[in-house]
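Apart from one protein chain that is not included, each protein chain of the complex appears where it belongs.
Which chain is which? They are A and B, in the order written, and residues in each are numbered from 1.
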Amino acid sequence: MTTPAAIDDQRVSDPVTGLPAIEIRNLRFRYPGAEAESLRGVDLTIDSGDFVAVVGGNGSGKTTLCKTFNGLIPHFWNGDISGTVRIQGRPTADRTVGEIANQVGYVFQDFGNQLVRPRVRDDVAFAPINFGHPDWAQRADAALASLDIPHLAGHYTWQLSGGQQHLTALAGALALAPTILVVDEPAAEVDPQRATAIYEHLTRLNTELGITVIVIEHHAELVARYARSVVLMADGAVRWHLPVADALSRTEDLEAADIPAPQVVAVTRALVPAVAAGHRPAPLTVAAAAELLGGHRTDRVAPPPIRPARHTRDLVAELDAVTHGYIAVGGGRSTVIDGLSLRLYDGERVALVGTNGAGKSTLLSVLAGLAVPSAGRVVVDGHDTRSMTAAELATSVCYLVQRPEEMFLQDSIRGDVAMFPAGRQLPDTEDIVDQVLARMNLTDLQDRDGRMLSGGQQRRATLAVALAMRPRLLLLDEPTSSLDLRSRDDVIGLLTALSGQIRCTVVATHDMHLVAEWADRVVVLDQGTIIADTDPATLFADPQTLRRARLVPPQVAQLGDALGLSPVPLSVPELVDRLRPTSKDTP
Amino acid sequence: MSIPDTANDFRGRLAAGSELSGSQKLMILVLSMTLYGVGDLVCQIIPELEAGPFQIGVSYFAFIAVVLAALLNPFWVALGAPLGELVFADMLLGDFGGFGELEGFLQTALAIFVAGTLVRNPRSLKQLAVAPVVMVLIDKLTGAAVDILKVVVGIDPETLEDADGLFSALLFIEGSDIVITVILSGILFGALPAMWLAPRLYGKIEPIMGLRPRDPQNPPTMRGPWGVNIWVVGALVFLVAGAITMFAQWEEFVGREGIGTFGAFEPDYIDQFGDFYLWIAILIAAAVGFGAFIVIKALRSRSATTVERRSSDRA
């Protein structure tokens, strides 16, 4: 273990109390019944006013650590605990969670379940009222105003988008005017632009109100852009706590914790020896990287992308002037998809992108035959969805919903995979299931309940369910959401490997890395219509469409664009390859 | 460094005991409220079959309450599940019955609590099969008693004296309703699903909530945080069982005599009647007693926590 806190030397104390925000000494914790300790001697000091990112692999203890900050551990989760946790000098040991909540605000990873009242303003005012603060109304309004969401005050919480729910949860925590704010994975389930927006808010709270912000995060790009210091957790202890630039140059440590370096760092390390050797700091933004790489414009012309010759391929599915919507609570029908026509061909890997509410999920459920459009025609694998039930269509189409736990209907992975073949009484059910499980590397896990697995394993299990259905058309809703980056890369790899078995795959996603690395066709939806139908490289070089659909291309594409490459590169190796100087002009 | 490395603020903490913490109780309550409430909504979506005057429908999903009470602490499930029915289905749908809800709450709570304590081992299919039937019987018998009491109180005594056949009719209706409910809600949507579901969830749902699975050797009813004595439960069950026996005899009597002697008024009818009153009174007393019991325990646990908190503040 290296020095516990390298930035202890330049510690900033709270101007009023003269104490650090959080001070932890030799903290050990074990959940009841658990064999191993989840925290093994944590030493950590977080200064007042810092913006800290806590990073670490699955099971490194980051969430457990953060739950000691506000006393949920040990007051809510009992267990064997020893050591010290002090918040602005006051121990958490002899106070209730409620008391500490006035110092430490907490936003959970599944923030949706944190909201308990029907309307936004009621929810935000919930805590101040419970604690009997007479100025609860001002507090609630101030919290809403500080996040620019006063216009949501009267909305029902169940009608909010993910990003809005997150802001509401944040406002609920802020209404107690805490000096410390802990946010568990703010970017996990929202589109990139909204993730950026949440981070902008956190930054403002940090700089303008002086709130100490602590986030758990595994997107190195966001850490690089917003955090001031980084805590790396490994095996239940703090490996190091460093200023952000130093932290991000320790790429091996980060890789080991399943935090791949930001793409700009990876590219510059591959191309600039001084950065790779650690003599120069790695650039943290696209602009900085573009400046650094300005001299590398060797730019061999990339081969033009092979556009699939669609007319020669078989048609898998067709939507013809489809309109669909839902009944609104206020009466009338909302239109989610509006006169949309689309043809899907054999061998295509289609990414469906667009903002929340653009109609992606609705389009998928129409394609799966779960909903029959209110106007227009949907033909899948030669069958009009109006003429067949969704159950009959299931032999041709498979739809994997966003939350894997809703796909696990049985008490074992094997049961879930076998459900379809067994239900249809296929003669070789056992063989099919064995094969699929082996292929997806799930044989060892087959008797476990899907919910008990890690996020990455859950996605693998749902893909196994799909594979056993042998569909011609596979539809996936957000297959990479709330995954750490390593698991996300696994899922992308599996999807690529599946293309031999499934004729056409459609993925609705916010994840532009998935789009860049996997898709060969992108359909951009906005307000129920298609505003672009193209390939990823063309999309990432089209600022107008990107802005309209609120898309943020991967850094590598942005960097390529800034360097004037056309078509823009889609992966780090591609960019490196295109920029790598030929041997004679080595600097 | 301002804090010595050897400091241990948590030294005075007791090791995690087997008693439920307040938040765990709340978790059980919220979970059973939610699930039973949703189950109640689903019940209303399943179409009802109407065969002549009989409405054959699932009145509730007994298995949800029984499975929860079998796996988790039955007391808090018994409070949470009827609360779910109350707020999810009744209040939200504008179908709130005022005072009627209170009696329904007590009946269901008593039924779930007794059913939950009957399951000592959530893997035992026999116990899982018996519990939902007992739950439905307790709920329906107390409900029938209250219904009949309403008629007795609601009709002018003079009219009541002359009202031949009314009670037979009432008993026949309540009786047939109980039989249908026992079959549909107690067995089809009670015992069978509970036998399927409880063993599957046993050992899975408890760790999610930070609880220990029920130990068959040491079921929680023997010694609970609110001092529930198994004898108290036993006495309640005995009372109810007595009522069941009595009621069964009564029904048999009416079934034979009532139909066999159309229009004829038997003098000993009145005698039986007196006994029946007694049993109704006992049932009501049992329900009220149970309610009072719950309230007292809740109050006591509240004051206990306050004391705890005060002492920890002092420390």
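FYI, a contact is a pair of C-beta atoms (placed from the backbone, for glycine too) under 8 Å apart; a residue touches a chain by one contact, two chains touch by 3 or more.
Methods note: contacts and distances are computed from a predicted model.
Selecting from "Cobalt ABC transporter permease", "NADH-quinone oxidoreductase subunit G", "Radical SAM core domain-containing protein" or "Cytochrome C biogenesis protein", the unshown chain of this assembly corresponds to "Cobalt ABC transporter permease" (UniProt protein name).
Screening A:144, A:401, A:551 or A:570 for touch with the missing chain picks out A:401. Only one residue from A:342, A:371 or A:463 touches the chain missing from this view: A:371.
Set against the missing chain, the residues A:210, A:423, A:493 or A:573 yield one that touches it, A:423. Residues of subunit B in touch with the missing chain: 22-23, 25-27, 29-31, 33-35, 37-39, 41-42, 44-48, 53, 61, 63-64, 67, 83-84, 86-88, 91-100, 150-151, 153-166, 168-170, 172-173, 188-189, 192-193, 196-197, 200-201, 204-205, 208-210, 258-259, 261-264, 298, 301-302, 305-306.
Where subunit A meets the omitted chain, the residues involved are 70, 72, 75-76, 97-98, 101, 105-106, 108, 110, 112-118, 122, 126-127, 129-134, 136, 156-158, 172-173, 326-329, 365, 368, 370-374, 386-392, 394, 398-399, 401, 403, 405-411, 419-420, 422-425, 449, 451, 465, 469.
Criterion: only the chains that are shown with their structure count from here on.
Here subunit B touches subunit A in the complex through residues 1-13, 15-16, 21, 23, 200, 204, 207, 210, 212, 309, 312-313, 315, going by the rule given at the top.
Contact residues of subunit A toward subunit B in the complex are 19, 23, 25-26, 31-33, 43, 74, 76-86, 91-94, 96, 411, 449, 452.
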